[in-house]
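Yeah, one chain of the complex is gone here, protein chain that is, but the others are all in their spots.
Chain lettering (A, B and C) follows the sequence in which the chains are written, and residue indices restart at 1 in each chain.
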């Protein structure tokens, strides 16, 4: 489908919405990340965002949902909603937990006292790698992350 | 991302919804088909459906929308809505035209008298390649095609 | 999509690379008609590099075939993959065209 790669005929508006549901098992994370990264590849998001920002931030949100939100209870589900356009990516990760206070839980792993800690880098990386993080409740705990395309 | 290809960790439920908007210009067709085919590849739809049924039926609906529905008026838009799960694909193609009577317009190109005609195979192919075709009006003319995965 | 046209003996061989659809079918039509006008009479279209073909692509093949026959020439097709074969069967166009499995077979039997 060679000639079609000509960017001039890329549609004016493409809007992709995905919903993915997985059991509370961390082994699903990699595949979910792959599916989302593929969508961003469709829009030719910059490599940095496709290979660093999106995979890492999404992995963090997913593992928190599975391990913290759902406490790895096998029956509990994690839902992922993805909404992508050429301009921005919105990721929502929903777990069945009671939620948490984002500001309270967020620590700075770069402080000397924290540098050698094994944990506590997840929320920090999400805030560093995404442009905006929101947490709210909507029939479960939702973490919403927004990334603006930057090229 | 090798190991992740293990099918056992494919999410239980993945639902992809796309909305694509293009100007009334047939040169966009190939790219739209490519984007949709890519989505079906995510679910590993059978090659026959990915390479024949979907591309041909979608191309037909798109060229009819552009050439017949919108009469190739540059300003008129064509919208494509795609809804895919592992089980089935729904394609909706919307144009700004007045619509048409599907049964009246459908001819059988395999009849001896039609075999050497240059046109008139589009709707026929759509019905042959998709499991279900519906036409209705909804702020424009909509052709909806449903394909059930068959492997 | 692109077309490669070359002559093999007195046969014009056209390779269709990519899709043959409404957006580019005129280009194929024009190039084959140009050759017909120059006096060529034997045409082979090879689909080994082709993706999908839509109804207007099929329409162009039908119309070229007719025009070539009117000039006493012949159009053959070769190398349709299974999906394309099905497309020709669905539309019964497999009864209208001389279709060869391989390019060699098509060239031999002209």
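Keep this in mind: contacts are C-beta pairs under 8 Å (C-beta built on N, C-alpha and C of every residue); 3 or more make two chains touch, one makes a residue touch a chain.
Remember, it's a predicted structure, so these values are computed and weren't measured experimentally.
Enquirer: So one chain is hidden, and I want to know which residue out of A:14, A:40, A:56 or A:78 touches that hidden chain in the complete assembly.
Expert: A:56
Enquirer: Mind listing the chain A residues that contact the chain we can't see here?
Expert: Interface residues of chain A facing the absent chain: 26-27, 29-30, 33, 48, 51-52, 55-56, 59-60, 63, 67, 109-110, 115-122, 124-125, 128-129.
Definition applied: only the chains that are shown with their structure count from here on.
Enquirer: How far is the middle of chain A from the middle of chain C, if each middle is the mean of its Cα atoms, in Å?
Expert: So the centre of chain A lies 49 Å away from the centre of chain C.
Enquirer: Out of chain B, which residues touch more than one other chain, so two or more?
Expert: As it turns out, chain B has residues touching two or more other chains at 27, 30.
Enquirer: Residues of chain C that touch two or more other chains: which are they?
Expert: Answer for chain C, listing residues that touch two or more other chains: 1, 19, 51.
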